[in-house]
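This part shows chain A:
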Amino acid sequence: MSWPILTVTLLVPLVGALLVLALPAQRGRAIRLVLVGVTALTLGLTCVLLVAYLAVPSAAASRLTGSANGQSLSGIHSPVTFQFQEQVSWVQSGPSLSHLHAAFNEGNSAFNQASPPPINFSYHLGVDGMSIWLLALAALLFLVAAVVLSKRQERLRSFAALMLLSEVGVIGVLTSLDLILFYFFWEAALIPLYFLMIGWGDERRGRAALKFIIYTVAGSLFMLLAIIGVYFVTGAQTGVYTFDVPTLIAAQAFVETTHATSFSLFGHSFALLNPQDWLFLAFALAFAIKVPLVPFHSWLPDAYSSGRTPFLVFFAGIVSKLGAFGFIRYNLTLFPQASHTFQPLLMGLATASILYGALAALAQSDIKRVVAYASISHLGFVVLGIFALNVNGLNGAIIQMVNHGIVIAALFICVGVVEARFGTRNLRELGGLAKPMPVLAGLFLVATLAGLGMPLLNSFVGEFLILLGSFQVSPVWAVLASLGVILACWYMLRLYQGLTQGDLRLPGPDGVPQVLQGVAGRLGRVDVGPVEVAALVPLVALMILVGVFPAPVIHLGRFSAAQYVQAANRPTATNPAQASARGLTAPGGAP
Partner candidate 1 sequence: MIGAQVGAAVPWLPLHFVPASDLLGILPILIVGGGAVVVLLADLVVPRRGGPLLATLTGVVLLAALGTAVGQWAANAAHPVVFDGSYANDRFTLFADFVILATALAVVGLSPGYLRRRGLEEGEYYILLLASVAGMLVLDGALNLIVIFLGIELLSIPLYVLAGFARDDKKSQEGAMKYLLLGGFASAFLLYGMALLYGETGHTSLTAIHAVLLRGATAGQFDPMILAGIGLLVVGLAFKVSAAPFHWWTPDVYQGSPAVVTTFMSVATKVAAFAVFLRLFSATLAPYRSEWEIPVAVVAIISMIYGNLVAVAQTSVKRLLAYSGIAQAGYVMIGVAVGRPDGTQAALFYLAAYAFMNTGAFAVVTLLSRRGEDCDRYSQLAGLSRREPLLAGLMALFMLSLAGFPLTVGFFGKLFLFSAAIHDGQLSLAIWGILTSAVSLFYYLRVILLMYAPGEDVLETQEMEVAGVSPEGSAVAARSTASPAVLVVALAGFGTILLGVFPALIYTLLQGISVVHG
Partner candidate 2 sequence: MSGLFPGFLILSAAMFSVGAAGVLVRRNPLVVFMCIELMLNSANLALITYARYTHTMAGQVFALIVIAVAASEVVVGLALITGVYRSGRHLDLDELSEMSE
């Protein structure tokens, strides 16, 4: 690809946002048209990217771009290969001040230390076999969100512009290959999301937004600290001071994981954490909050239950995946040793999320909260698969990320329609909606079944691989996680049956549910309109398609999963000679 397709993909929504802002606020139709057009164009670009990626056989691709990856460190390459790379220097500091300063204060003890390393970071973009899928998912979900966005939405112009800005942030997170650039997009994406949360939604939105942003930023500030830490730790040990991700991944082969000193207490011996472990934990905290894993999840139900449907489509669909993406891209590759050290911890948290999310979903009567907790449970599966640290688990996690995005978006559209039509989210006040809303009920059924992992629908493929992978680690994880699958049947069917089956029940004027019999006709047109159908049908079609023909999807994710597993399973070396003696040049750099 000779033209900078990733930059263009990044710029299209940005230009779209400016375009939307340039339109007069009253032109709802035009704004919506531009929004759909821009998101469709972005989806088109990611499809081009996907086709181009698939057209190049992976091995050949890695050979083609190999020179760009292994730009350092005597022929050792990053085990993870990136395509479509673009790199422009962003901030580059020369040595002048430090050297001259030291020279001026000759003999001065305070200034005789080694000059500070230059701070360099670059605008470096690229995709691999994992992020390209998430990129496609993101573009799809933003298009779906644009479609379901009503042109009667209040302050439509601001909503549309903020949505496109969020898309820029999400695409930036997925494509950046420089830690500073990554952090830059990671945080910048929060700004439009914050404004979307405080501007639109139910009356508790302000508090929900504040909670979300404080949780997230508190986590990511520690990640910033760790990013700087990785820079200096890697630099001090290898002499390569860089924020460049491929180079850092390659350099980890030389980073010595110093043996932790241990101390004993009550007769047990405890190992103190070494720097790598701390850095791993700081990254993991940021991502665990974003996913969210269980002890850090309390922002999620509030945020999901107070938001508007179009917002939730991409917020639940893709933003939560960024945490899982971060685990794979950064935790596994930059801290291979620590990934193994903390494997039980993270698998434990993931299992706890699966079970807690499922049980909490059972206890909710607010339909949006049911979906919110279901989402926590499903994302637990993803993290479980990641930290199985084998090809099956990781492959499943990658597939499941995409699947979950599709399913959760569809579920939120369905419950959003119900909320919009009847003005309540209370499961006890609703029932029997299949009679007045047959189309919705049908589409909702597919989404529900996909959500509970029914074979022949998409989630089954991912969950199966994840269970397989975690079984390889220890049957205990697989058994516990299977409990989550069983519970999923329960809470998903409870939601579906409660809403659609039985007698028709609607909220009455005095808050007491009215039970209506044989009056479906009198409700008038309440079923999904063409807009919602247009949004739901592609999602449902994808669920069925992936469920029936899973082989290509599995195959495509497997290459990348294998690379990441390789990265995570690298033995750490004490010196380059030893590293090459162990044959660490595979696979990206293998000739």
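Regarding candidate selection, all candidates are chains of the complex that A comes from, given by their letters.
FYI, a contact is a pair of C-beta atoms (placed from the backbone, for glycine too) under 8 Å apart; a residue touches a chain by one contact, two chains touch by 3 or more; residues count from 1.
Please read these numbers as outputs of a predicted model, since none were measured by experiment.
Peer 1: Candidates 1 or 2: which touches chain A in this complex?
Peer 2: The touching one is 1.
Peer 1: Hey, which residues of chain A end up touching candidate 1 in the complex?
Peer 2: Within the complex, chain A contacts candidate 1 at residues 90-94, 96-98, 100-102, 104-105, 107-111, 113, 115-117, 119, 180, 183-188, 190-191, 194-195, 198-199, 203, 205-206, 209-210, 213-214, 217-218, 221-222, 224-225, 228-229, 231-232.
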